[in-house]
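Sharing a structure here in structure tokens format.
A single protein chain has been removed from this complex, and every other one stays in its place.
For chain A:
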């Protein structure tokens, strides 16, 4: 269940659309739900969102499964989403992905055993001039080098402790 503050946020989002068009709030509300409930969307969470917006659960599932930013399985506390599309590849994203795999001893799509890190590859994040890059939470980490990756991992570990 959302806190009262989040429920007010949901109401505020619904108010952006004309009466009866509250389904338009689905994508923003799923973002809220994912943030609030552990970084992923369980079927219980999706059913809850359906009840909030007065739409059927299938309408939520079909959206949640379409967009790549929604996680339908649990993920680590920190998700490294490394771009692997052309412009990033030209600037060495392959090496960065390999480096992270070795450093964290996981493959793409996997989570470290301590539940701290998940590695994902993603398609073009629109930061091609700042390649290679990745998304971490709400922000981008750009011009990545192995040293920068080391520093980011340390930063996450110290925050988690």
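The rule is short, and it goes like this: a contact is a pair of C-beta atoms (placed from the backbone, for glycine too) under 8 Å apart; a residue touches a chain by one contact, two chains touch by 3 or more; residues count from 1.
Keep this in mind: contacts and distances are computed from a predicted model.
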| item | value |
| --- | --- |
| Undepicted complex member, UniProt protein name, chosen from "CoA-transferase subunit beta", "Sugar ABC transporter substrate-binding protein", "NADH-quinone oxidoreductase subunit F" or "Rod shape-determining protein MreD" | "NADH-quinone oxidoreductase subunit F" |
| Footprint left on chain A by the chain that the document does not show | 16, 18, 21, 23-28, 30-31, 53, 55, 59, 62-63, 66-70, 84-87, 89-91, 122-131, 135, 137-139 |
